[in-house]
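Note that one protein chain is taken out, while the other chains of the complex remain in position.
Here is chain A:
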Amino acid sequence: MTAAAITFSGVTCRYGRRTAVDGVDLDVAAGEHVALTGANGSGKTTLLRAALGLYPTTTGSITVGGRPAVTGAEWARRRRDVAWVPQRLAPGRFPLLVDELLDSGGNPVAARAAAAQLDVAGLGSRPLHTLSGGQLQRVFLARALGAVAAGARALFADEPTAALDFHGQEQVAALLAALPVTVVVVSHDRAMSRACDRVAEMAAGKLRLV
């Protein structure tokens, strides 16, 4: 597995007339771990979602491993290259078993091992809507670690410790810090920020290094 460099060049995203991300330039070196901080609504989540093709960019480009994504095939490759822990941990509109979610990362064995490491082993046959917020967050993280084991070269985690207790926050920060791939993590958690190589802060859609 080779970590991938990620480049955001002049990225702007708009929600109607409101600019959520405003001309963001950011280079993340291969294997580097960057924490993205900032007030709620400052554009952090939108920036990561844009990199995954889940929200359209108005202008600018985002490359992962030097590759842009425009066509459907390129976006599919991007989503294989980048494991994702979403912020919105809604248990979904429809029943899905924990094991089904873990399998979807691409490496069920690794995802189950990660689940055990994150203290959520044995929940496999439970529907996601029966889990607590913290359990749900750990399961999504285990899925992403499965995706990394399946070959993803970067990981985007959007507030991966928001629903966790102090022990869980430290546990996840240590897990992410040990990952040999490029990591961009949105977090308000200081332990997580300290574990990263660099901290970038967003304010009103713009980026500044801290």
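The criterion applied here is as follows: a residue touches a chain if its C-beta (ideal position, glycine included) is under 8 Å from a C-beta of that chain, and two chains touch if they have at least 3 such contacts; residues count from 1.
Going forward, contacts and distances are computed from a predicted model.
Asker: For the chain that is missing from this picture, which UniProt protein name fits: "tRNA 2-thiouridine synthesizing protein C", "Gas vesicle protein GvpG", "Response regulator" or "Metal ABC transporter permease"?
Answerer: "Metal ABC transporter permease"
Asker: Going by the contact rule already stated, which one of A:5, A:30, A:97 or A:175 would touch the omitted chain in the full complex?
Answerer: A:97
Asker: Mind listing the chain A residues that contact the chain we can't see here?
Answerer: Given the touch definition above, chain A has residues 52-54, 72, 76, 79-80, 84, 86, 90, 92-97, 99-101, 103-110, 124-128, 149-151 touching the missing chain.
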